[in-house]
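A short write-up of the structure that comes next.
In this view, the complex is presented without one of its protein chains, the others remaining in place.
Each chain gets a letter, A, B and C, in the order it is written, and its residues are counted from 1.
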Amino acid sequence: MSSIWGNKLKISIFGESHGEGIGVTIDGFPSGYDVDLDFINIQMNRRRPGKSKLSTARSEKDKLNILSGIFKGKTTGSPICCIIYNEDKKSNDYDKIKNLPRPGHSDYTASVKYSGYNDYRGGGHFSGRLTAPLVFAGALCMSMLQKNYSIFVASHIQKIHGIEDEKPKLSHINKEYLEKLSSMDFPVLSIEQGEIMQNEILCAKDKLDSVGGIVETFVINMPVGIGEPLFDSIESRLSHMLFSIPAVKGLEFGDGFNFADMYGSEANDEYYITNDGDIRTYTNNNGGILGGLTNGMPITFKICIKPTPSIAKEQNTVNLENKVNDKINIEGRHDPCIVQRAIPVIECATALVLLDFLLKE
Amino acid sequence: MSSIWGNKLKISIFGESHGEGIGVTIDGFPSGYDVDLDFINIQMNRRRPGKSKLSTARSEKDKLNILSGIFKGKTTGSPICCIIYNEDKKSNDYDKIKNLPRPGHSDYTASVKYSGYNDYRGGGHFSGRLTAPLVFAGALCMSMLQKNYSIFVASHIQKIHGIEDEKPKLSHINKEYLEKLSSMDFPVLSIEQGEIMQNEILCAKDKLDSVGGIVETFVINMPVGIGEPLFDSIESRLSHMLFSIPAVKGLEFGDGFNFADMYGSEANDEYYITNDGDIRTYTNNNGGILGGLTNGMPITFKICIKPTPSIAKEQNTVNLENKVNDKINIEGRHDPCIVQRAIPVIECATALVLLDFLLKE
Amino acid sequence: MSSIWGNKLKISIFGESHGEGIGVTIDGFPSGYDVDLDFINIQMNRRRPGKSKLSTARSEKDKLNILSGIFKGKTTGSPICCIIYNEDKKSNDYDKIKNLPRPGHSDYTASVKYSGYNDYRGGGHFSGRLTAPLVFAGALCMSMLQKNYSIFVASHIQKIHGIEDEKPKLSHINKEYLEKLSSMDFPVLSIEQGEIMQNEILCAKDKLDSVGGIVETFVINMPVGIGEPLFDSIESRLSHMLFSIPAVKGLEFGDGFNFADMYGSEANDEYYITNDGDIRTYTNNNGGILGGLTNGMPITFKICIKPTPSIAKEQNTVNLENKVNDKINIEGRHDPCIVQRAIPVIECATALVLLDFLLKE
Partner (left out) sequence: MSSIWGNKLKISIFGESHGEGIGVTIDGFPSGYDVDLDFINIQMNRRRPGKSKLSTARSEKDKLNILSGIFKGKTTGSPICCIIYNEDKKSNDYDKIKNLPRPGHSDYTASVKYSGYNDYRGGGHFSGRLTAPLVFAGALCMSMLQKNYSIFVASHIQKIHGIEDEKPKLSHINKEYLEKLSSMDFPVLSIEQGEIMQNEILCAKDKLDSVGGIVETFVINMPVGIGEPLFDSIESRLSHMLFSIPAVKGLEFGDGFNFADMYGSEANDEYYITNDGDIRTYTNNNGGILGGLTNGMPITFKICIKPTPSIAKEQNTVNLENKVNDKINIEGRHDPCIVQRAIPVIECATALVLLDFLLKE
């Protein structure tokens, strides 16, 4: 079940970082939808490696090869299969270290799980590269959320290696604000803080090291009452998806861990009637979700992305073959920080989950 | 799908807080297991309301009525159905406020989702009371984890309303330590801090208010290589389950949000060979999970529980019937803090997920 | 997964023939539906044992105890749990033969699967008695199909032990015809043939033997285009459900096995436009399903029910304990023919599948 996800909308992801290619099949997408490939390619491009000094030098065009499910530019209702071939592979880098599990990676755990038969090159099926097909699938959903539901998803980088962005105000979270964030390569509220963050990344790179950070995501215009109690709460299903993204180690909705410092009377979002007769809350501590269901306020959550585990610095490891302590120097091309590239993945993955909730067959 | 969860082991939860009863059916539990009802009742009792001044006065014995799946004391391999009747209901409390959604609760969102037909009394199916059958199902799994796999799950209260417990050391996380925590009514590492926390809860109660907190959970002796890549990672499936528990708003594995302040070289857990020839890591920042799979180190995670939304203080709300602003005074019996009662729920829910991963048909 | 079924609508069945009770939880049923318990009890009564000489003397009232999901007479949208206690148990009959598997039953296979820990009394969880909760769940669906969609399901007994009923004509399959069949205890088109069939059953009973037969079922007014290609075709999902009913050994849609004797030009149902501008076919050889989707014609299928395996005649068997050949004389109360009691089960199970296809969240 590992690589298949969904309910009304199902996706099946396949491929390995240094194999022939990677891809995704989307089952259950409604027929007759006019596919906006430009929009999808913009999302793909946001995630794509090799664009700037902040990310890895591996250069992948991530060209989309759509095999099925789209006919005359529109979805047919049948499964949509899209393949992305791996082009810039340097697999030899990995043969040298195949018995030396890289700390912080899946090398050791996957080797045990698959009795050594897994494709170890670049993490194989565990590679962050597998988020490319996820972005394809999610971007298709995101374009439908925008067009058919006026739902928008966007994010800013809330922290990089201890350096924090400004805090957003509830009143700011609207369509214009979200569209602006979506258009930025390094989306932050404070341009100054953003520059300090970028310097911090380059500084880590110079030290042959890496840094992590926190992404804060906003979703606006979700209708009220979407979600399910218990096991299919919005939080349950979003968290399931978001923790599937490599390097995600923390997730909080609304005020999240800060709730541990608050009184109930501070934490509760009190209701009022707007001039238009709508029901809203004065605050949004609960991040738009109550009882697992949307309450009409923006959905907000924060995700912590750990520092890229691939670093050029020498590290302690063990040799899996002869079971002795050893050292590893990871050659090859690494991201000094993966946070900015993770943003479109988080947003597209979120779009997938939300459209799955919204679709009626 | 909302109230059914699982893979090899499936549970189906039913019931409403003030209806006839609540319960659970467990499908896929292996046959021939000698059911330890005492162990299960200990877990039920840890969650049960009405035991101390720290929790609600609603007094429920939570007597287990097992309808099927156990024959001559052993599991049959067929679905195990267990029912808990609601005994101490004061449903009239809720009829008065049925059009006044309680802030922080599911009242408003559920009313929209179900067009007003939901059982609104005490949150209905959204009530924290539904965690009682979850504890039954999970306690059965936890006893099997202990007996058949030597896997132990325990927790301490890491924070209550800003007051923090001691930090555990990696070297301390062993069976004795976990058993000690499991035996405590209010499990903390520092007895002094625990007393301050308890005073803080009573203090909030006096103010007609409530407080939240953070629970830190440990799992030891999971074999290496359990889990799946992508959508069935340990983190994905645990988070799905844990965010299904009412009032959970944040979750982090290992060092969680602290990763945003670390370098890769600090974050990575370096490997070494133990004297016994086992592969271990010097640190456990990743909380026992790499690439979504267990790495043999303790699984550790922290969960934030928001302050109980039911408070006696007057709050702003709206009248759903005539759509005007209104005030609400919630009468009835409330928990000034739900954190300590959430612990067995978190642990039993965790046991369910882990046993589901471990079971082979 | 064995006892949980469904997609948008999920049911979870539990219980054993001679345990405390049996029951079902229905998850995903829409809120606000006015539950017609009389209608449901009529279906329960059609399946109930102990009503006539044609069926077993075990007398079960099959009283419905609804624990959850219905509030003020209407569905709440939360799981509906219904329990039926076992009242007329004669479990001692089964202790004598616990090591002698009854031919044609699950006794031997279940004993191997569950290593002997299964509840062997009366087939335990494998008993035909487990169809009672299935009828409850399906009858609820059937009443919604009738009220909200004008869809009707009914059947006649097409054959009992070689004795055949009249063949229905396509033009006869309408609401009046179906309602008439539904009102009959022993539904047949030819009253004369029905009497011969009933005599045949009594005759088999006198011989301490049993007989089987064929049920033909009709569904009218399904909208066009319902179903899915490949693995969720109407035929796939109906067959999955129908073969879950104990004693079902054959299923054919439309002309079924007769297609093996036809030319394509005879088999194809040619289209025409009705006076109302609707698209219909002149014939209905395909039983209302093309490419796994409904085509607007009546869905028709035939099901073969094998003779009740419980017979009073002495039979050869083996002793599971000491592995020697042995003989068995099954005492107790048996159905000489289960076909007429299977009809409401088939119809209600069909209603479950069809409503699951039709529901939009």
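In the analysis below, a contact is a pair of C-beta atoms (placed from the backbone, for glycine too) under 8 Å apart; a residue touches a chain by one contact, two chains touch by 3 or more.
This is a predicted model, so every value here is computed, not measured.
Shown chains touched by the hidden one, complex as a whole: A, B, C. Taking the complete complex into account, C:Leu130 is the one of C:Leu67, C:Leu130, C:Val219 or C:Ile299 that touches the chain left out.
Against the chain not shown here, subunit C presents residues 1-5, 7, 13, 101, 103-114, 123, 125-126, 130, 159-162, 204, 207, 209-214, 224-233, 235-237, 239-244, 246, 248-257, 259-273, 277, 279, 281-282, 286-287, 290-295, 302, 304-311, 313, 315-318, 320, 323-325. Although one chain is hidden here, its contacts on subunit A can still be listed: residues 1-4, 10, 12-16, 19-23, 25, 27-28, 31-32, 66-69, 71, 74-81, 83, 113-119, 124-125. Within the complete assembly, residues 8, 78, 229, 360-361 of subunit B touch the chain that is not shown.
Note that in this section only the chains that are shown with their structure count from here on.
Taking the mean of the C-alpha atoms as each chain's centre, subunit A and subunit C sit 47 Å apart. A straight line joining the Cα centres of subunit B and subunit C is 40 Å long.
Subunit A and subunit B have Cα centroids lying 26 Å from one another. In subunit B, the residues touching two or more other chains are 1-4, 13, 113-114, 125.
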